[in-house]
Structures are given as structure tokens and as C-alpha cells.
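This report refers to the structure that appears directly beneath it.
Only one protein chain is missing; all other protein chains are in place.
First chain written, first letter: the chains are A and B, and each begins at residue 1.
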Amino acid sequence: MKRNRRTLFRKFFLNLSAFLGFFILFVFIVVAIFAPFIAPPKPNKNPYLMPIVTWNGNPEAPSPEHRFGIAGKRDIFYGVIWGTRTAFQVGIIVTFVSTFIGLVVGSIAGYFGKLFDEILMRVTDVFLAIPFLVAAMVFTTILGTGLDKVMIAMTVFSWMYPARLIRGNILQVKEEQYITAARSLGVSHFFIILRHVLPNSIFPVLIQASMRMGSLVITAASLNFLGIGAPQGYADWGALLNYSRNWMLGGNGEALKYWYMTVFPGTAMVLFVLSWNLVGDALRDFFDPRLRI
Amino acid sequence: MIFYIIRRFLFLPIILLGISLIIFVLFSRLSEYQRLATYINNPERLKSTDLDKLIELYGLRDPAIIQYGRWLKNVFSGNLGWSYVGKEPVYNAILRRFPFSVELTIFSVIPIILLGTWFGVLSAIHHNRPLDHTLRIFSVVGWSFPDFVFGLFILMIFYSSLNWFPPGNLSIWASDILKTSLFRSYTGMLTIDSLLNRRLDIFFDALRHLIGPVITLTYVELAFILRITRSSMLEVLQKDYIRTARAKGLSEKVVINKHAKRNAMIPVATVSGQTVLGLLSGTVIVETIFNRTGLGSFMALAAQQLDYASIMGGTLFFGFILIIGNLIVDVSYAVIDPRVRLE
Partner (left out) sequence: MNKPSLLLDVKDLRVFFYNDNKEELHAVDGVTFQVYCGETVALVGESGCGKSVTSLALLRLIDSNGRITGGEITFAGINLLHLSKKQMQGIRGKDISMIFQEPSTALNPVFTIGDQIMETIILHQHVNQKEARDIAEGMLKIAGIPDPGKRLLEYPHELSGGMKQRAMIAMALSCRPKLLIADEPTTSLDVTIQAQILELIRDLQQKLNMAVILITHDLGIVADMANRIIVMYAGKIVEEGNRQDIFKDPSHPYTIGLLRSIPRLDIHQEKLSSIPGMVPDPVHFPSGCRFRNRCPLADPLCQQEPSSALISDHHFVYCHHWKRKAELQAESFTNE
């Protein structure tokens, strides 16, 4: 029957895309954990700095020795592998810290309401007014380069999203509380709200965080791509892609001669972000079918 | 609604002040020498050996609040300092480049809104059928593409291989004509100016240079509008008034295009401001990759070369534009939804 086929197809698709998301993510996690074995760093060197493997500035095509080729005197394979760690670091730390700040600010605004709320929400507006990437650029130019600076910059300009979410949830619960008049029972208002808000907010916050993960990693890579984030030679996909910019035209009549400089780090980047987006989608479908978008 | 709009307008200066304050606080971390450039409009003076005297003159060691006031005054009189990257006052540099970014944004917003809503509606109508899934995959992949990665791929294919869409704003022959006195600049946007100058050849040349960046921005930003349209359309299609419309005997086409779409567009309109916001920051990357002149590439260059005056001015400008843009979106949103108009 036609209808049955359709439901089956849908279920399969939903599961497939969720599975794909988790699977890709899992592969990246494995790669990040085993990076020292997959691409062993030089002893006594910071493994996050891609070692210089040649003195010739020209890119070199993939070879058994350098599986993904060489860009900017550095091994692309090494950069892609260790770049996985960089991506996780940036994404997880920034998401974690900014979500925490957001929760605190959002709770204060939502719980105390009135003037607090007004002020905090205007502050959020101000922070939201500056484009994320531009804000991060400003920050890194002032603080100086370095991945830590990039992360600080992104944290400062991304706490507003969870803050708004949690505030909205608290306001909603508060409204319901007035209706059910649970307050009159003498139970502390604060705990009622906490008890109602937390379970209702955990998953939206999680879903939002996993969706935000992608854009955070993209922004960090963008800064590195522009050369204003991590220092020269830092193992990062954006930084690797930066090397390819000067070789876009190809050479010797071969337009796509240096394809590997773009394709390997680019694909890693896209798959990484894609996996988080798919996971976010899956979480949302699972926990909040209303929001199935 | 009127009250809401009035309130928004009352808060406007406060938010603008807030933005300027953040930026000022950030930049006050720099040394006096570095900040000097953000006050002085004349490069000759910066070359003078006695910088300390200038610092004294501009009161860069005064209490922060006084400095802030002075800087604000400067900002309002259009003095944002000297742009090292642009080799001209920051104010002029921004105003000269901004039209290019606006042009790129406009040319991208159109396909994003058109395609995004079209695909979104299609997706909703074909809910959970193959077309819906295809569009979802298409959009989630686009959503996952960093603009610089997709831009690089586009360059590789359409420029390096096929040589269809070259980088830059214009071909050399065209920019040579632009420099002559025969070509008058009206808006600063190449497509419009070339039409006003009746130079179709330049118009098409400008268009050709726009295609690559527009494709990039469109694909990368499309998903957002598509998703919002899809979900809001799905919701609207469940509504009683859709059943009423069908019960009237309207064709499915009219039901969708008139009754459903208009309602489904309300949430889309509210987020279109965010899309423009995303696009404007997208110009930073896309203009850089496609080697275009514009406010975005200007900012990137300034950041790379630590040209503080330009960064400060550019950020301030971006912030102001976005705030005002969002306000316009909110107000125009009232036009679509009659319920909001009266509240």
C-alpha cells in the first residue's frame, strides 16, 4: 500500500540521517582520540603545530608518504587529523562556557523579571547587533592571535542564544504558575520554577547547543582562514584552506592541479559541521516533534 | 503595535550607545600609540616624531569616560581616524566600499528569499515524500558548508576550470572606463551605476563577477529560510482556514499560494533580518575569497594588518546598520500581519 511505503520511507530516512550524523561524529571522535597514533607528532614538539616537512613552498600532490599532499610546507594529512582535535576543542569549550553564561543570565532575567529583564535583554540586543564573525575579528585583533583568544571572542558573543531560550522558558513557566496558583501552597517560588524549567529546558538547550556547534567551528575556522586566529602553522582546517588560496588558478594548464589543498580539509570541515547539524536535527525530532523543521 | 514601534525607537539610541560602548571598551585595551590612529584623520600628522605630544593633545591619557565622550563626538562628526589599509580617512573608506557590499547582499537576498521560500513550500507540500527529503538533504548540506569552503569550490570549478565567473568586481577594461570622467557614479553600486550610464557591457560584466559570490552566499544561507518556511507552512496547512479555503472550492494552487503562503510568510519575514545579518558577515569571507572590494574584505584586510582605526570604524558601522536594519524589518513585518498592526 502506498501509504505504508511512505511511512516506512520516512522512518528509514529519519533514522538514516540521524544514524549518519552520529556515525560521522563517532568517526571524528575516534580520529581525535587516536590522533597521536594516526599522525604521530614529532617528539617534544607541540603536536598542534603542523611540522614543516619541506623547504619548498610549492604544494605537492598526494604521495604514499604524504597521503593528502603538502600545502604551505606542511603535511595536509597531519593537519586534517589534528585539526579534528582543534575543532572539538573550540566547539565544545565555547559551547559549554557560553551555554553556562547564557543559563545564568537568562535565569536572572527570567526569574527576577521587570527591570533586570529589561536591562539584560537590551544588553543581549547590543551583543546580537554585531555580526558574530566581525565581533570575533575585533576581539582577536585586540587580544592578539591564538586559539584561546578566538575562543574567548566567540564565547563573549554567543551566550545570548541560550540566555534568550532559558528566559523564554522561565517566563512561560512563570505564567503557568500563576494560573495553577501553585505558589499559594507556600512552596518556594524559586524551586517551583527551577523544577519546572529545568526538565523542560534541558533538551532545547542541548539541541540548540548542538546546532550552534557547527557555526562556532565554522567561525573559528573562518578566522584561521583569514589568518587572524590561530598562529601560523596551527593544525586547523581553516588555516590549511588558507594555503590553498594562492593556488586556486592551478598551473601548467591544469586548472584543478592543486585540488587536494581544498578538497581534503574542506571535506573534513563540511562533514564535521554536517554531523553536528544532523545530530541536532535528530535530537529535535526525537525530543520535540512539534519543532520538526 | 504603535507602542511597540515607539518603544523600539526609544531604545534605538540606547542600543547604539551600547554598541559604541562595547567597541570603545574593547579598544581601550590598546596602548595610546595604537589608539592614536583612531583619532587622527591626517596621515602626515601620524608620521610626526612627537607622538607623545599628539597623545597629550588628544587626551588619550585622560579618564576613560572623558575619552569616551570625546570619541563619540568624533564619531558623530564623521571622524573615525585614518585608515592605513584604505589610505584614506576611515569614514570615506567605509562609505566608498559599503555600496559594493550592499549590492552583493541585495543580489544574494533575492535568490535566498525566492528559492528558500519556494523550496520550503515545496518541501511542506511534499511532506515526508522523496522531494521533501531531497530538499532537506540539499539544505542541511548547504547549511553545513562554511562559506569559504564552498566559495573555494565554486572558484575552482567556475573560474579555474571553466573560466566563467572570474573573481573581482569588474574586468580590467571595465574598471579602466570607470576611472575616466565619462562614467559618473551615482550610487556606488556597479550594476545600477552602469545602467544609469547606459553601459550595458559594464552592467553585464559586473553581473558576471557577482554570480560566483552570489551562488556561494545563496547556497550557504538558503537553508535557514527554507527550514523556517517549511515548518511554518506545515503548521499553516493544518489550520482550519485552509480547510475553509478548500471547502469554498478554491483550487489547490490558490489555497497554497494565496491562503497558506501569506500566513506562512509571517515567521519568514521576522527572520529575514537575521538572514541579512548573516549575509553581511558573510561578505567578510566571500569578498575576501572572490577578491572583491567591499566593506567585508576591507574589514578582513584591516584585521589582518591590525589597522585599528578601520576595524573600530567598520565594526561600529556594521552594528549601526544591523540595528537599524532590524528595526525596519520589525516595522515592515506589521504590514504583512494585520493582527500586529492594531495591537
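Side notes on the structure shown:
Heads up, the rule we're going with is that contacts are C-beta pairs under 8 Å (C-beta built on N, C-alpha and C of every residue); 3 or more make two chains touch, one makes a residue touch a chain.
Remember, predicted model here, so these are calculated numbers, not experimental data.
Taking the complete complex into account, B:S251 is the one of B:T187, B:S251 or B:S332 that touches the chain left out.
Per the touch definition above, the residue from B:N263, B:S297, B:S310 or B:N326 contacting the chain not shown is B:N263.
Although one chain is not displayed, its contacts with chain B can still be listed: residues 239-241, 243-252, 259, 262-263, 266, 336-339, 342.
The rule is short, and it goes like this: only the chains that are shown with their structure count from here on.
Remark: chain B residues 11, 14-15, 18-19, 22-23, 26-27, 29-30, 128-130, 133, 136-137, 140-141, 143-149, 152-153, 155-156, 159-161, 227-228, 230-231, 234, 277-278, 280-281, 284-285, 288-289, 299-300, 303-304, 306, 308, 311-312, 314-315, 318-319, 322-323, 326 touch chain A in the complex. Those residues of chain A that touch chain B in the complex are listed here as 6-7, 9-10, 13, 17, 122-123, 125-127, 129-135, 137-143, 214, 218, 221-222, 225-228, 238, 241, 244-245, 248-250, 255-256, 259, 262, 266, 269-271, 273-274, 277-278, 281, 291-293.
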